[in-house]
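With one protein chain removed, the remaining protein chains of the complex are shown where they sit.
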Amino acid sequence: MSFEEAAIGVIEMARYAGARGWVPATSGNFSVRMDEKTAALTATGADKAALDASGVIGAEISGSPHARASAEAPLHLARYRANPGIGAVAHIHGLAATLLSRRHAQAGVLRLEGWELLKAFAGITTHETAIDIPILPNDQDTVRLAALAEERIHAASLCPGYLIAGHGLYVWGRTAAETIRHMEAFDFLLTAHLHEEGAR
Amino acid sequence: MSFEEAAIGVIEMARYAGARGWVPATSGNFSVRMDEKTAALTATGADKAALDASGVIGAEISGSPHARASAEAPLHLARYRANPGIGAVAHIHGLAATLLSRRHAQAGVLRLEGWELLKAFAGITTHETAIDIPILPNDQDTVRLAALAEERIHAASLCPGYLIAGHGLYVWGRTAAETIRHMEAFDFLLTAHLHEEGAR
Amino acid sequence: MSFEEAAIGVIEMARYAGARGWVPATSGNFSVRMDEKTAALTATGADKAALDASGVIGAEISGSPHARASAEAPLHLARYRANPGIGAVAHIHGLAATLLSRRHAQAGVLRLEGWELLKAFAGITTHETAIDIPILPNDQDTVRLAALAEERIHAASLCPGYLIAGHGLYVWGRTAAETIRHMEAFDFLLTAHLHEEGAR
Partner (left out) sequence: MSFEEAAIGVIEMARYAGARGWVPATSGNFSVRMDEKTAALTATGADKAALDASGVIGAEISGSPHARASAEAPLHLARYRANPGIGAVAHIHGLAATLLSRRHAQAGVLRLEGWELLKAFAGITTHETAIDIPILPNDQDTVRLAALAEERIHAASLCPGYLIAGHGLYVWGRTAAETIRHMEAFDFLLTAHLHEEGAR
C-alpha cells in the first residue's frame, strides 16, 4: 500500500474517533501498515479530529524513531512487528475505557461476556463467549510499556485490544475499516459494561 | 410498492438509527415489505449508518434465504408472515435496550407504564396504560429465535416490539415512518425507565 | 406580527428542540403570538425536528379549536389569554424534565436553587434565589389540564414554566428567542438537579 493510501486510512480512523469525542485535547494516535517495513502514523501534536495528510508521517516499523513521531509510536510499531496480520492500530481515550481501565487496574484484566456485539470482533461468531482485555499500568516510557503490552497479549486471544490504566484503549484490525468497527464495538461494550457495574 | 420505493424506506430507517448511535459496529438491520411475498432487506455486513441501495436486497418472505441476507433475516420475515398489517421492521442496538434486556432476561418481560410518550405507539391514546415488552433469551439460531418470538408476541398487544437479552430491540410499524417513530419512542422510554430503575 | 413572521419563530423553536432530542417521536409543540387574538401553532402530527410552514397553523386564542390544532393547543392558548406579556410558548419532552416531573409528582413542585444559570430566566439577576416549578398530574383532557395549570401558576413567580408528571415541560417567554433561552436553561438546570439528587 502506498503512503497516500495508508494516510487515507489513518485520517478516516482519526476523524471517526474525533467525531465521537474519543480523542479529547489532541490525544489519541492512529496508524496503518504500508508493508513489512513501514507504517503511516499520526505525527506528534496533530489535532486528530481535524487530521489531514500534513499530520501523518511514514515510520520504519523496526528502525529508529521518526523525528515527528508521536511519543506513543512504539506501542503501534510493536504490534506490527508481533503480528503480520495487523494492518491498522488505533489509540483512543473514550470515557468508559478510561474509567474501567483505572477501576480494574489492580486486577489487570477486564472480562466482557455474553453480549451479542462481541460478534463485531473478527473471529467471534457467538455471544456465548468472553474476552479478557489486558489492563497495563500506565508508564511514560513507551518502549518499556510496548514490551509489557506484547508480553500480556495472548497470541490465541480473539480480543483485539488492551487498556492502559487511567489512559485509554489500544485497538487493532486487519484494515482501517475493521479497526474502526473494533473501536466502535469496544466503546459500546465498555459503556454497557460500565453501566452494568454501576457506580461504586 | 416497488423495490426502489421500499429500499428508500430501508435506507431512511438505517441512516436515522445510524445518526443516533443505535447500530454500532455495523450491527442492526432493517426491512420494508413490498407486497405479500417480498420485502426489501439490508444485506449482511453493510454499514447501516452509511447505507445506500447496494446494501439492500429483495428477499422472499416465505421462500429460501437470499444469499446476501443478514443472518437475522428470519426474524424480520416471520413478522411479515404473522401480521399482514406490518409494513416495516427494524432491529437496533440502543444502549438502554441492551442493558434492560439483560437485566430483566430472567423475568422475560419489561413493563413500561404511565408515560405520556406511550401515546407514540400506534393505537395508544392515553398515558394511563402499560405495555409489556417480551424479552427473549439470545440465540444464534435465528430461525428458532424467530419461532420463539412469534410465540411470545400477543396478537392483541399494542406493544410494537420485543427485546433479545444482551442483544437489542426488534420494532415494527405499518410504514417505515411509523417504525422510525416507534424506534424513537422505545429509545426514549427505555432510557427513562433505565434512569428510573437506577443502578443496581 | 404576520403569520409568516410568527411561523418562522415556531419553526426556529421546533428545530432547535429537535436538534437536541427534546421532541422524540413527533412529540412536542410550539407557538408564537401574532396579536391579541391569534397565534401561530404547530399542527397535530407534524415532525417538529423537521418542521416547515406546512406544519404551522393560525389559531384563535379564544375561539373554537382549529381542525388541525394539536391536542395540546389549549395549554398554549390559555397562557396567551392569562398573560399579555407572553409572546411564545414551547412544550418539550427532555429526559430530565420527564424523569423529575414523575419523581416529584406527589410533591407537586420542584425547587431549583442557587445555580448561576437561574439568571438565564428573564427578571432573575442573582444566583441567590430559588424558583418553584409547579408539577401537574397528567391528564388527557387538555382543557381541564390548562385550567389547572393557570390555577397553579403564580402571577408573581419568575419561573417561566411548569412540568406535567411523566409527560414534559411547558415553557414561555416574551419572544421565540427568549423562549429558546428558557428551554435551554431549564434543560441544563433540570439535568444538573437530576445528577445532584442522584439515583433513588
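Think of it as A, B and C in the order they're written, each chain with its own count starting at 1.
As a working rule, a contact is a pair of C-beta atoms (placed from the backbone, for glycine too) under 8 Å apart; a residue touches a chain by one contact, two chains touch by 3 or more.
The shown structure was predicted, so the numbers you read here are calculated from the model rather than taken from an experiment.
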| item | value |
| --- | --- |
| Among shown chains, those touching the left-out chain | A, C |
| Residue among C:A71, C:L117 or C:A147 touching the omitted chain | C:L117 |
| Residue of C:S54, C:Q106 or C:T126 touching the missing chain in the full complex | C:T126 |
| Candidates C:G45, C:P84 or C:G198 - the one touching the absent chain | C:G198 |
| Those residues of chain A which, in the complete complex, touch the missing chain | 24-27, 93, 95, 98-99, 102-103, 138, 140, 164, 166-168, 194, 199-200 |
| Touch list for chain C against the chain that is not drawn | 114-117, 120, 125-128, 181-182, 184-185, 187-188, 191-192, 195-196, 198-199 |
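Quick note on the criterion: only the chains that are shown with their structure count from here on.
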| item | value |
| --- | --- |
| Topology of the chain contact graph, where touching chains are joined (line, ring, star, complete, other) | line |
| Rotational angle, Cα trace of chain A fitted to chain B, multiple of 5° | 90 |
| Geometric centre distance via CA averages, chain B-chain A, whole Å | 32 |
| Cα-centroid distance, chain A relative to chain C, in whole angstrom | 45 |
| Where chain A touches two or more other chains, by residue | 199 |
